[in-house]
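One protein chain omitted, others in place.
The first chain written gets the first letter, and so on, giving A, B, C and D; residue counts start at 1 in each chain.
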Amino acid sequence: MPVNQPEPKGVSTSLDKRFSVQRLKEQLIRFVLMFCALLSIATTISIIYVLITESLFSFGESEAFFQQVSFKDFFTDTKWTPQYADQHFGILPLLAGTFLIAGIAALVGIPLGLASAIYMSEYASPRIRNFIKPILEILAGIPTVVYGYFALVFVTPYILRPFFQDLLGFDVSVFNAASAGIVVGIMIIPMISSLSEDALRAVPQSLREAGYALGSTKFDVSIKVVLPAAISGIAASFILAFSRAVGETMAVTIAAGQQPNLTFNPFESVETMTAFIVNISMGDTPVGSIEYKSLYAVALTLFLVTLTMNFISYAIMRRFREVYQ
Amino acid sequence: MSNPNQMFDSQLAARHRLGKVFATICFLSTWFSFAALIVMLGTILWQGGSWLTWDFLTSYDSRMPAVAGIKAGLWGSFWLILLTTLFSIPVGVGAAVYLEEYASKSRLTRIIQINLANLAGVPSIVYGILGLSVFVQMFDFFRVNPKTLVFPLGIAELRVPLPFGPSVLSGALTLSLLILPVVIVASQEALRSVPSSIRHASVALGATRWQTIRDQVLPAALPGILTGMILSISRAIGETAPILMMGALVFVAATPGNIDSPAQLVTDPQGVMDAPFDSFTTLPILIFNWVSRPKEEYQYVSAAGILVLLIVLLALNGVAISIRNRYSKRARW
Amino acid sequence: MATTLQGFTQIVNRKKTLPTEDITPSPLKTRPMIESCNLDFFYGESQALFDVSLQVPPRSVMALIGPSGCGKSTYLRTLNRMNDIIEDVRLEGKVLVEGIDIYAPQIDVVALRKKVGMVFQKSIPFPKSIFDNVAYGPRIAGQRNKNILKEIVEQSLERAALWKEVKDRLNDSALALSGGQQQRLCIARALATNPDVLLMDEPASALDPASTARIEDLIFELKQNYTIVIVTHNMQQAARISDETAFFFEGNLIEVGETEQLFTNPKEKKTEDYITGRFG
Amino acid sequence: MATTLQGFTQIVNRKKTLPTEDITPSPLKTRPMIESCNLDFFYGESQALFDVSLQVPPRSVMALIGPSGCGKSTYLRTLNRMNDIIEDVRLEGKVLVEGIDIYAPQIDVVALRKKVGMVFQKSIPFPKSIFDNVAYGPRIAGQRNKNILKEIVEQSLERAALWKEVKDRLNDSALALSGGQQQRLCIARALATNPDVLLMDEPASALDPASTARIEDLIFELKQNYTIVIVTHNMQQAARISDETAFFFEGNLIEVGETEQLFTNPKEKKTEDYITGRFG
Partner (left out) sequence: ATGCKVENTNSTSNVNSTGDRKVSKEIQIDGSSTVFPISQAVAEEYMKENSDINVTVGLSGTGGGFKRFIRGETDINDASRPIKESELKSLKDAGIEFIELTIAIDGLSVIVHPENDWCDAITTEQLNMIWKPGSEITTWKQVDENWPDEPFKLYGPDTDSGTFDYFTEAINGEEGASRSEYVASSDDNILVRGVSGDKYSLGYFGYAYYVENKNKLKVLSVANGNDVSIAVEPTAESIEAGKYVPLSRPLFLYVRKDSLQKPHVATFLRYYLNEGQNLVNEVGYVNLSEEQLKTTKQTLEEGVSK
């Protein structure tokens, strides 16, 4: 059918890729960028290497953590007392503590952050937005020690105690999961509000106009048009923020107490995995002792737990992502 | 056809009410967060305001609260954040560009994606452990035979010790790894929100992929990228545990490279070259230390330290914030 | 029809300052459905409309014609206050819908826009499925019933001459439609909300003759109950479907009149030049 | 033309492997400029083009007509590999430009797209100033000289019949233009890169008759040196400007032929039905 056969292979044509500075530059840039992306994989591999060599197998003469403590004990024992004379290595209390606090933080931070994002993007005047957004971002820069103290000297005595203890009759300890969760929640607000606000504002104005033209209220447009179109960025901000809450260390070390309790009572003191890790690594535990090695086992567990979580959330996110134009 | 209209009319009032409630919730949420910040800042200001003097900025730490200062921490943090920014922002944005604009949606990219979210949740102290073995000790490669590489650069010599030891450089690299996930994910989302029709239009004009990214996509994504940068630099400047873990000092009566005035940054090239390889302390470490000291006055000293930290933070972010404000006119495409 | 009117005024005009209007059985051309009086419009400093006064009788089609950039879209957007959303614009003069000043402070813009529907010049589907695009309007108006929604969607798509092409892929993304399909989708979306007035900005610009004919038929049909203002560059189209035509030029309304009269016997020189193709 | 070609080959084809082509004074219809052979195209599972074989002679205008959603835009986009960018699509068959298989692995798509320019169905101005929009193409091709850029911009806007309207606001955002102005801007932007082949997807859909006439004049003028493929819904337009016309229907190329012949004496029943308006 075609009248003209294509040029036979081997004969170069005017549209061939050929050497030029421009092409070389393109390839180089691509290569460099790929290297940047692979760096994150390298980081993970190094982390896993460091954690595994200390917890799973050991190359030195001393035994690794899991060569001394069985997986069964680790995952079923309900006590975590590596530094007491009566040693127990049950990770459950630390897991519970971690997720109790991260959960409270998410309950506080996600609604507040998202609502602030919507306010800034859809309701606030540019002047207010340009003022409030950077101000809220200061929250991300306050040293976490300060959050810990804030929980201890403000949240517990002036908010939790009057309300939950004096009014509702709960017993609120000085150190408790709730106060730590609340301040961590406040700490992650800017991450959610700023990133979500960017995502919301990147939604083309024409979509809003289309929404209004169909008789939408501002609420309809914000929730049913803009929010779904920005869901990818919003979900990403949630995941980052929740990850931060799980990984947060200093504030919970100060505010949540350091008692590995297997409890879901937010008014008791608990210990998180991170608090334990920081404690061991900056204390007087001799390096090489089983207590010291337990920190790697804890870190590895945390790593795997968050990895599982991320797989799940990623699968969910893929399903809900909407792309425009 | 009157039925749907009736429904519309009858529900309109309720919808308006819902809208008002929602708007109020959003409004209150924002100002609640603001209030939380004000309470914290207020307390800190009240405690530390009067301790924030010029002497405080220009003297080293001391066992006596009255004369304790943050000079070492101020310069340490300055160098640390400067280097962290220099490493993490290009690498982070580059990785995001690669993942969004170049990589095919293969399994590898998916793994990288999940991996990134996961790295964001690794506790900072673990990065400290990592930084210690990778940068500070370099897997003991140079254990028996530490070296210093010397590069003559005309006006000054660049002397790179191997391993890096507990230097500013090691700290900055550690912090860079720590904040990279946030920089990358935020940048990725910003890139993703640029409509692909813009890319199509550019490519159709004969622009290469990189030209399209550089001229069209990155400028449009800039506000979001800057947000990621602001958030992660804010986090980096306040981090304590990983830096302490990897061997930063607490008490040191010297500044990196012995540079202790802004003018020296220009007049002392050798100091600038040396600073990254020097030992250091940072503002949050000093604050952390002061907070746990028995003397009550240290509480005020640490409050003053926090104020300085926040001022430094605002100054650093100020540039990014103003650029972002300028670029973030609503996209109308 | 009477009920719709009632609903609108109940909301727009809660104080019922004009109760007599509700009962008037059929105002039939007695009073304009839409009326703009001495309308000036500014984008920042630059004025886009100059002193435009125009009346659109109910149940009729008004065509707006004029060279590109003359202010047709701008004018159309003033009629349902879509310009509210753009920053840094200013409007002077009055716009009345059914005699009610829609720029008055007590006006409920949501009710207004529900009543005065719009099809944009550039088709902008929501990044949702085809079904969700069309069902959007009824849903926000409170329609939850799946079957009714399905019916509305089918009917609207049918009227917009798109049903046949998309009936098997209602759950596909609307963004995967061709240009003309997107345009028809946006028409269907506007129809689904069941407005009283329909503002259409070049609704057939990306359509083939057959689809265009179907849309023109639709307009003809709608005219029985609706008031329609349509921007078109196609004189033949304007001639075919509109009762009256308004000619805009550089932000001014040059001439308005019965379509036939305007095309055959324009009063103004500029109009004549334009329709005989002597401009540009 | 000689200089243009030279410029182009200097950039794309620095080594001048085929210098003979440059000197050939006028290859005139000896070999098609664009040729597609048995082209199938798939969006995911659904096939959008079926076995399309079409030849466009150099320095001629080919009009693509057909009902909305029949695959015209899709076909157009295969000619400069714009579909590469969309995910999850598949192409079978061959596309040759000047006899070169553009889907061959060694092809430089950037050079291809520079050679085969495109105006999209929906106008998409960059969120930059009017000037920067038009100057973008020359700039990325390496043109830094301000004066030359200014000249190119003015000339391109002039040819796209937009210069007069925007010459005082070149630094304003392109997004503040009216629909028709944006469309002309996109034409100007494509002209500024000086391609050899121009693919135009309904370039006059949002334009008033006068502007349309100017664009048609432009096409006529361009035809002297360029090859043009244009999608249009306007039969009169197709008849006025094109040398050949191809009729698409449901992804199939039904008929292609000399425009006059196709409109006056179509071979296929479907073509006849379409041009006489019996479809829909």
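To be clear about the criterion, a contact is a pair of C-beta atoms (placed from the backbone, for glycine too) under 8 Å apart; a residue touches a chain by one contact, two chains touch by 3 or more.
As the structure is a prediction and not an experimental result, all values here were calculated from the model.
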(message) For the full complex, can you list every visible chain touched by the one that's not shown?
(response) A, B
(message) Among B:Lys20, B:Lys295 or B:Arg326, which one touches the chain that has been omitted from the display?
(response) B:Lys295
(message) Considering the complete complex, identify which of A:Ala102, A:Ile280, A:Ala299 or A:Met317 is in touch with the unshown chain.
(response) A:Ile280
(message) I need the residue numbers on chain A that touch the omitted chain, in ascending order.
(response) 81-86, 152-153, 157, 173-175, 253-254, 257-259, 269, 279-289, 292
(request) Pick out the residues on chain B that sit against the missing chain. (result) 60-63, 137, 145-152, 159, 161, 163, 165-167, 244-245, 247-254, 257-258, 270-271, 274, 277-279, 285, 289, 291-296
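Definition applied: only the chains that are shown with their structure count from here on.
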(request) Round to the nearest whole Å and give the separation of the Cα centres of chain A and chain B. (result) 16
(request) Express in whole angstrom the distance between the two chain centres, defined as the mean CA positions of chain A and chain D. (result) 48
(request) Provide the list of chain B residues touching at least two other chains, using ranges where the numbers run on. (result) 8, 15-16, 196-197, 208, 331-333
(message) For chain A, give me the residues that contact two or more of the other chains.
(response) 204-206, 215, 217, 220, 323-325
(message) If we count contacts the way the header does, which residues on chain B are in touch with chain C in the complex?
(response) 1-2, 4-13, 15-16
(message) Considering only the defined contacts, which chain B positions touch chain D in the complex?
(response) 105, 196-208, 211, 215-216, 220, 331-333
(message) For a test of understanding, state which residues of chain C touch chain D in their complex under the given definition.
(response) 43, 65-69, 73-74, 121-123, 161, 165, 176-181, 184, 201-202, 205-214, 233, 235, 274, 277-280
